[in-house]
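Omission of a single protein chain aside, the complex is shown with its protein chains in their original locations.
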């Protein structure tokens, strides 16, 4: 009989949207209980937020290091088991590293690190620790995404020969077209935001979606970035040609200046026997195409779906579940892993996804800098 | 600073879907904590379920009466504040009544009672109690449903002249077409399921949606039921002509034999200046029609939405929230009411909705029995 | 080897939209040539229009009677073979009657007559004449409508148990809400427009669509009209409960005040084994629903379609054909009939459809007048 997993939270206080997403997701399947946190670097705000959401304040810590120190003093069956890292990007690496080194399980927001180098160090620490590490590529938690993965694994599309993934948003428009805003916002300052804006923030989700669903590895890429203005130093739009094995090619399109697009992640996968089309904004509709038969519309919760897909649906068909449920499915997979229960490799994204993601981001930056040449990804 | 509201649960144990829906919804905005429950009439299963979802077992009671008795002995600031009634339909009335009589707030599943007579008794008890009573017409929690209500209130459609609501499902097909199944299932046994299947279970949601969004009252109805087989005693399909005030007419269509339909609740509202079309299965798309301008597609989370709508959205546009979030919005409204905070009348459905719903159900049964005549609803 | 059929046109001159529709449709399959016409009651305008569209002017007549007289003098192999009647509604009956009595084939716009009585007289004349008579229920020419008919005929839905048809438009809004306009426009003057506006003009299309696709006859109806204003004498909105054989029920919804709706004809048909959903504004998408399998999206031109459906498609899948092509399919069926070639009964609507349509219109008016009672249609 399960007892709730003791969850720690780093970041995500106040009005943080990512905080809401993780907190709700952790509750949804009755698997987690928040027992400790540093919601905010300011201790007063930290405590206030804990009270606001009614988390006991005795294990609300003044900073991360104190949290580790104090928690390690507690008996193992009271100590935080898994910690969600929701802090600003540059803190993901040091925090996740220390958590792993002290034997905690980790749920880490994306991007995992700020460089491939850091990612590999984290990977080494993870291998040594032997605990659970999950990277929240949230969108792989959708039942119909999992359905694609299973159907491809079962050969229902035959050999894949073309993949087209997209992640279009328009929200950076109001910043980029205003010279003062674009020169002052941290998002477009490479010192603060890292080497890539568009690919690093959203393109990498499309990359992960391609590898998650097809089970194939992207071998090389060629990218073209758009900065839109001479005085802007960060990519706000990037198109990436991709090559997988054996005449399998494709494209990853990403943009933060796709005016009017909200959160336009999508994928189309074309194989010998059939094809898929799926869009994040209508996550419960999976279009299965054929050259000879009518298009089929798969929806969650039906007996025709795979076990992996059905495991991510709580209500009967027609009751739309959404992004919180998608994240909850990832938390559910992590819970199974922590408890040593059986789970499918598709239930949560791992350290490997994080390392590959950083490799992809760095490769696209390099390709673009080199005048749009092909760059190989590591195996 | 809020402290979580102490929530009791009646029913909803085991694999109960309605249990999941309420539990998740209660967690989503960090407002409730389950402190006591009778999840199951079987005490062993009750306790087992409490352990499974890691609810403290000290206030898991053997039955409803014991729960009331024991809780009343507790000091007021430890006692259950609000109780969710998720038991079989015929128990809603006696449980809600006793809860109200003992000063508890109540969140009650639908149908509120099994007759209009019971509904009125409950209404009287509620008036006396002065506590909060919410009926979970879940679908009115969707942000775009709330947006319709606000836009109509603000006169953006002008005078309404036509309403068309629908609730189509196909799930009863596998029962109704099999003589043995249809004669044995409790759903189609009037002794167990009450006076109406299709209208009582789903048609009434469409009825409530009409009144919730338009702010108008339905004054009279004429209904035609379909039983599909001579030996079937319960309506599995019903169309209802409706009349509101001043040349405002419409139709409510409901069916449980609409093959292949999943949970097809929808509404179209036509006014002098514009119109709405909305469907539950794609709840984040509200189509605003005009005779002279392009159709506009409203989506949640945008600054152009009303306050009531925005209050039901937690993430930025393009992050699909769904049915759990809709129910969570109703729980949020109830939390505000319990805490004496300001809230909008559209934030949760009340006793009045429950009484009107029972009136509607009884009227459709009467109209159909009388050979499809007009029956007036009470004011 | 076919030689083009000699076509006469009555009405449809100037800016007439119905004129464009018929003229284009007659050309599309290279089957017809316009050889004579009375496009306009004003002879000057008649001649001018003939020149504008470059029809030889030697057989442009000053009026209908002259046309008949002169054409009858011509040798049979020069004479007009078929005449399209596109004149104002009240002229359909006398013109079609005289055409039939003189041995012409007739393509008649809808409504066929202004009363059931006239319709029956025309039917008698048609039986006597033995020529081809087609009523242009244009929408039955769409390939996916024909596909529904064939699939139902082949039993693919099993026993039908529920039908829901709709025809919503919003164009009358700008007239109806203006007291002066609504009291002066011929459309809303019963002396000029006949006994019904909404049902007569569009509801009857939905009625025909139900009978065309299901192959079932509607046996009785109960209707409720909305006039919207006390001083308005014509129905601008009407909902009709329908009963077919054996526990098969349904509803026909029609409105001319459905704000923002353009030409919203649609149908949903629910059977034991499956269901259909189709909408005129997206005529190339037929949704085939099932309780257990993914929804299938049928599109025209595929090998999986029926012969009747494929006969109405000229280009490969993905090349959208529209309303002109739908009408052209009906003209194609008429051409086959005139030439004595084999054709399917679904290729063009007949006199029987016309008589039934008038019966339906009169029955709905009667039901509404009687306080919404059931009225039986003739067999």
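We just call them A, B and C in the order they show up, numbering each chain from 1.
The criterion applied here is as follows: contacts are C-beta pairs under 8 Å (C-beta built on N, C-alpha and C of every residue); 3 or more make two chains touch, one makes a residue touch a chain.
Nothing here was measured: the structure is a model prediction, and the numbers come from that model.
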**Fill in**
Among displayed chains, the one left out touches A, B, C
**Request:** Would you mind spotting which of C:24, C:310 or C:377 touches the chain that isn't drawn?
**Result:** C:24
**Fill in**
Touching the hidden chain, out of B:182, B:243 or B:299, is B:299
**Item:** Sites on chain C contacted by the missing partner chain, in the whole complex
**Value:** 1-4, 17, 20-21, 23-24, 27-28, 30, 33, 48, 51-54, 169, 171, 261-264, 280-284, 299, 314-325
**Request:** List the residues of chain B that touch the chain left out of this view.
**Result:** 288, 292-299, 302-304
**Asked** In the whole complex, what residues of chain A lie against the chain that is missing from view?
**Response** 157, 161-162, 164, 168, 170-171, 173-174, 177, 222, 224, 226-229, 237, 239, 241, 247, 249-251, 253, 255, 257-261, 268, 270-275, 289-291, 295, 371-372, 374
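Keep in mind that, in the parts below, only the chains that are shown with their structure count from here on.
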**Complete:** Chain-centre distance (mean CA atoms) for chain A and chain B, in whole Å, is 35
**Prompt:** Where the CA atoms of chain B average out and where those of chain C average out, how many Å apart are those spots?
**Reply:** 43
**Request:** Return the distance between the CA-based centres of chain A and chain C, expressed in whole Å.
**Result:** 55
**Fill in**
Each of the following residues of chain C touches two or more other chains, namely 295
